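One chain of protein is taken out of this complex; the other chains stay put.
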Amino acid sequence: MSLLSVDNISVRYGQLTALRKASIKVDEGETLFVTGPNGAGKSTLLKAIAGVVTPREGFIQFAGKHIAGKAPEDIARLGFSMVPEGREVFGGLSIDENLRLGTGMRADKDQVAKDMEQIYAVFPMLKDRKDQQAGVLSGGQQQMLVIGRALMAGPKLIAIDEPSLGLAPKVIDDVYSTLIRLRDSRGLTLLIVEQSATRASLTGGRMVLMRSGEVALEGDARELVKGDALRQAYFGYGEH
Amino acid sequence: MTALLQVLFDALSLGSLYALGALGIALIFGVMRLVNFAHGDYIAFCVFAMLWPSIDAAAIVFAGNLPTIILVPFILAVGAGLSVLSEIVVFRRFRNANPATMMIASFALGFVIKYFLLMLYSSRPKSIDLWSNLTQQIEFFGARIPPLQVITIVVTIVILIALTAFLKRTRFGLEMRAAAENFTMARMLGVRANRVIMLAFAVSGMLAAAIGLILVTQTGTVDINMGANLMLVAFVATVIGGLGSLPGAVLAGYLIGAATVIMQVVLPPDARPFRDAFVYGAVIAMLVWRPNGLFTSKATKQRV
Amino acid sequence: MADRPSILERTWSTPVILIGILAALQLAALAVGSGPFNQTIIEIFIRVVLVVGLFVFIGNSGVISFGHIGFTCLGAYMTAWLTMLPAIKKSKLKGLPDIILNNKLAYGWGLVAAVIFAAIAAYVVGKVLMRLSGIAASIATFAVLAVIIQVYSNWDTVTGAQSSVVGIPIVRVVWPYFLCAIVVVIVAYLHQISRSGLALRAARDEATAASASGVNIPRERLIAFTISGGIMGLGGAMFAHSVGVVTPDTFYLGLTFITLSMLVVGGMNSLSGAVLGVVVLSIIIQLLRWMEKGVDIGGASFALPLGVQEIAIGVVMIVILMYRPSGLTRNRELVWPSNKLSARGKPNAPADGKTA
Partner (left out) sequence: MKSFLQVGLGAALGALMLAAPMAMADDDKIVVGFATAQSGFMQAYDKPAEDAARIRIDEINKAGGLLGKQIETVAADTKTDRAEGAKAGLEVIDKGADLVVVSCDYDFGAPAALAAEAAGKVSFFLCAESVKAGIQGVGPHSFSASVLAAVQGATMAEWAYTKKNARSFYRLLDTWTEYNKGICDGFDWELPKLTDAKLVGEDTFKNDDASIAAQITRIKSLPQEPDAIMLCTMMPGGVSAVKQIRAAGIKSMILNGSGMSGSYWLSATPDLTNFYVPDQGSVHGDDPNPKVNEFNATYKAATGGDPSSQYVYPGYVMIDVWAKAVERAKTTDADAVVAELEKMKDEPTLFGPRTFTAELHHQNKGRYLITEVENGKAHVVDEWTISEPIPVDYLASK
């Protein structure tokens, strides 16, 4: 059984339909990219899983539990760790506090300190500034911080919304190389929303393409990028 | 020099009350984006809890007769209880409502509390003597300060230190600060919304109770509208301080207190009745100058 | 931007229905004809004017203003200055300019002057404040109210300070109030469907998109603020003539909150909500008052304890908002049943308010 399975969910903001019967599955240990044009419903999909918006219909299962309509904190406590779009660091909190925030729900308290050391080992720049306010960090550093923060929650799955948004190409490379490193060393399950299909193919993993609130295409990221189907689906040629 | 010291003390004692009020409002605003207009009525309710319900002109003192060591926790508990109760009964259902709806709901709640008190106690202000042994005065570098003022300032500082320690040093405090900054993100990190919100309401209610105790000691009066004016100033202070910023709220509270006292001192007699017009004029100027308030955390700015 | 005729076609029934509701009240007043009842209807019409005035700015711009009652105060005093007898003015309000001191106008002119004066004041205030948004704008408007009230409460020679200004001609017939209410509903409707009104509503719903497509938000807000300021001034003048006494404290927080509550309970973003909020809450208040006075049910007299009415109205408001967070009308407009298209009201996203 999949770690996460989203089954035919629809989300509406008032008159506007953001998701239309979308379904995805993420297996333990795999990396799934969700890609697609602006307004395709990628972020809404993550928000629905995280419990920030409530789907009008459909089921979501995570770690064997039905979670559609549950509160965000309850979903987080099942091991779903979210890095939302725009990063959302707590600018008024110190870097250390940002990292510690997600550990409140962990049962394995003795592991927390060890994890903390590991995170600081991965992001030495964070350790140097651990007592500074997170608001002073640059965009790339903030991205590292929120990834670290998500890891500190001890998750089964990390969902990241547009990790490259607003970052310089060099920094994007850094972020992704860190992600790949973490994935490979810790066996993380990742669910990444990424507008750039090329970036997804470079990282490797499975990919779904969304358009107008629906899942339009699904397959191996590298395979899809090679073929023409992706472009067609992305821009909507020849469909209807 | 002495005169300056006196003005400083006067400003601090008035500002202390505003700061406590602003803190109470800012806490709730932080976690819920709710401007709680019932806050002033919490203050009145806490003070009325010292009296036995009666519509006679003379007050029948009830809890007010308790020894201080019991009275203070009792009144704080009343404040916290009322505040939490209003969260559970009313505000919980407005979590996802827009700010205007919440604000009007809080106003309606305040209205209910006020008329409830009016029914029980009548509208005539009542008098109660609390801790009147604080009435001799002490000399401080030539400035004559009634201990009441000193106590107000000291109590406020103690509350501020305690609250800061709570916010900085405890897990709850960390979660509350995070929730104040970005509630949804905090929840996505497993912070329990209900607990944090209830805690914020409890602390805010206790602050209201503390204000009530200081006010009643200072004025000797128990009045249905006693919290109203303070609540307004506190509300303004919260905005000037920068929404979501607790230190900002406190600082702005002291600023408004200082501005009021200074205007009272420097304005000529004919202009003194217009004091509040000047103070609010300064508020407008301040908002036009810094619409986001004095303290805006980078995170807050990004999101707006 | 949508073109005018089609919007007119789609929405003309709204003002017609609203005026119909007001006309029903006017007819009821004619039918009953007793002094207290007429006064109740007059009060409802005044509130309709005030709440619709609030709507023109708050509803269309989405910015909550706590300051509008200040313009009501300006209007009330303006008509008082103009319509009182010179003899009274000379003894009490010596500081007025000679031209006002020595003349007396009919109350109709008082109303007109109140509108103009309040609108000018709103324009000046708006010029400074309209670049503020959100809660900063709300607090700034509140500060404006506080300044106006403080000045009027203390400017002895011109406003009589705290003391009541009396000698304002009292108008106890209902139809002038009815007429004002209709005019205000029509003005609000015309503004709503005007280019400026539509732009403002678009900016309220999608600020970034609207300003990207060239909507000058401060300017459109200023237009709405000025119009609504004028309407609030009219409401103040009507109040002055309905009671015959004005004091600054009448126009402070109490009235601010009552009118805001009516708007929000009715449905903040729709004109129908403004009118219905007033009518429904006023009727509930009136019913509760009758119950306080005692009603006979099957021979047994039943009366609510005094003071319960206020508590009850607070509870009713909370309950309405709990079940209808966007107001009785759900922010939609009332339209002719055959015509299903409703004017655009802002739908409420189910998403957490914070992330929106």
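A, B and C label the chains in the order they appear, each numbered from 1.
We take it that a contact is a pair of C-beta atoms (placed from the backbone, for glycine too) under 8 Å apart; a residue touches a chain by one contact, two chains touch by 3 or more.
In this text the structure is predicted, and so the values were computed from the model without any measurement.
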Contact set of the excluded chain (shown chains only): B, C
Omitted-chain contact residue, chosen from B:Ile28, B:Leu230, B:Leu243 or B:Val283: B:Leu230
Of C:Gly134, C:Pro176 or C:Gly244, the residue in touch with the unshown chain: C:Gly244
Listed residues B:Val31, B:Ala59 or B:Val84, member touching the removed chain: B:Ala59
Hidden partner interface residues of chain C, rising order: 34-36, 39-40, 43, 84-88, 91-92, 153-154, 161-164, 166-167, 169-170, 172-173, 239, 242-245, 247, 249-250, 289, 292-293, 306-307, 309-310
Missing-partner contacts on chain B, residue numbers: 3, 6-7, 9-10, 13-14, 17-18, 55-59, 61, 118, 122-129, 132, 134-137, 144, 146, 148-149, 215, 218-221, 223-226, 228-230, 260-261, 264-265, 269, 272-273, 276
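In this text, only the chains that are shown with their structure count from here on.
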Reference chain B; chain at largest CA-centroid distance: A
Separation of mean Cα positions, chain C and chain A [Å, integer]: 48
Contacts with 2+ other chains: residues of chain C: 348, 350-352, 355
Where chain A touches two or more other chains, by residue: 52, 84
Interface residues, chain A side, partner chain B - complex: 50-52, 71-73, 76-77, 81-82, 84, 86, 88-93, 97, 100-102, 104-105, 133-136, 149, 153
Chain C - residues contacting chain B, complex: 58, 64, 128-129, 131-136, 139-140, 142-144, 146-147, 150-151, 153-154, 253, 257, 260-261, 264-265, 268, 305, 307-308, 310-311, 313-315, 317-318, 321-322, 325-326, 348, 350-355
Residue numbers on chain B that touch chain A, as the complex places them: 171, 174-175, 177-178, 181-182, 184-193, 245, 297-300, 302-303
